[in-house]
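One protein chain omitted, others in place.
Here is chain A:
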């Protein structure tokens, strides 16, 4: 059975004084299986973040329904962890207490809490930074704190909204690999939003390509490059593989058709 189902979901933002009515999502049908790594890609305005917001419970659809384990999503919940692009860590807390936040809210006893936090920090390679202030960390480290914090609450699925968008290329690749390792280790369903085609192809088992105005799913691909990486651990070989490059051109053509790029 699918963990997540979008059934004929549409989201329409009503017109305001300054902007006309916008159809952010139109007739979305999507089913996600346990342990999928689903990457959603598309140009800005294609509704990919709206898709994630629906699943996170930050907003509700105008029509249709979003189901998790068969029941409609109603508001945010600990079964769906979210990693944001920025601004989501608490600068008044050190790394340890940021990661412990969810366990604290759920009143997990402190001994158990500490053990769990150490484990999650270890997973993201930040065990030595537990007592650092988050604003002292680099962008890549901050995102790893965000990932550890989401994992600490042990959600059923992990939602990532362009988590690597603000990172430099080298840091970005290392965090990509970290996320894949964590995904394999935890076996959680991941929904990952990005606007980088390479990142999308490299990481996903399922690629959802969206097009804007109105936001629609254009095509869904099944991918295998991430499994190959987890076996061979050679990202450069994968990214220069002719199959990878051909795929990249195909997706690029959907997102950025050549004649349109000229106009």
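Here, a residue touches a chain if its C-beta (ideal position, glycine included) is under 8 Å from a C-beta of that chain, and two chains touch if they have at least 3 such contacts; residues count from 1.
We adopt the following convention: contacts and distances are computed from a predicted model.
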Worksheet item: One chain is missing here; what is its name in UniProt, given the choices "Transglutaminase-like enzyme, putative cysteine protease", "Deoxyribose-phosphate aldolase", "Fe-S cluster assembly protein SufD" or "ABC transporter permease subunit"?
Response: "ABC transporter permease subunit"
Item to complete: Touching the absent chain in the whole complex: find that residue among A:15, A:78 or A:237.
Response: A:78
Worksheet item: Thinking of the whole complex, not just what is shown, which of A:9, A:40 or A:56 touches the missing chain?
Response: A:56
Worksheet item: Out of A:67, A:101 or A:114, which is the one that touches the chain we can't see?
Response: A:101
Worksheet entry | Residue ranges of chain A at the interface with the undisplayed chain | 56-58, 75-78, 80-82, 84, 86-92, 101-102, 104-106, 133, 135, 149-150, 153, 155
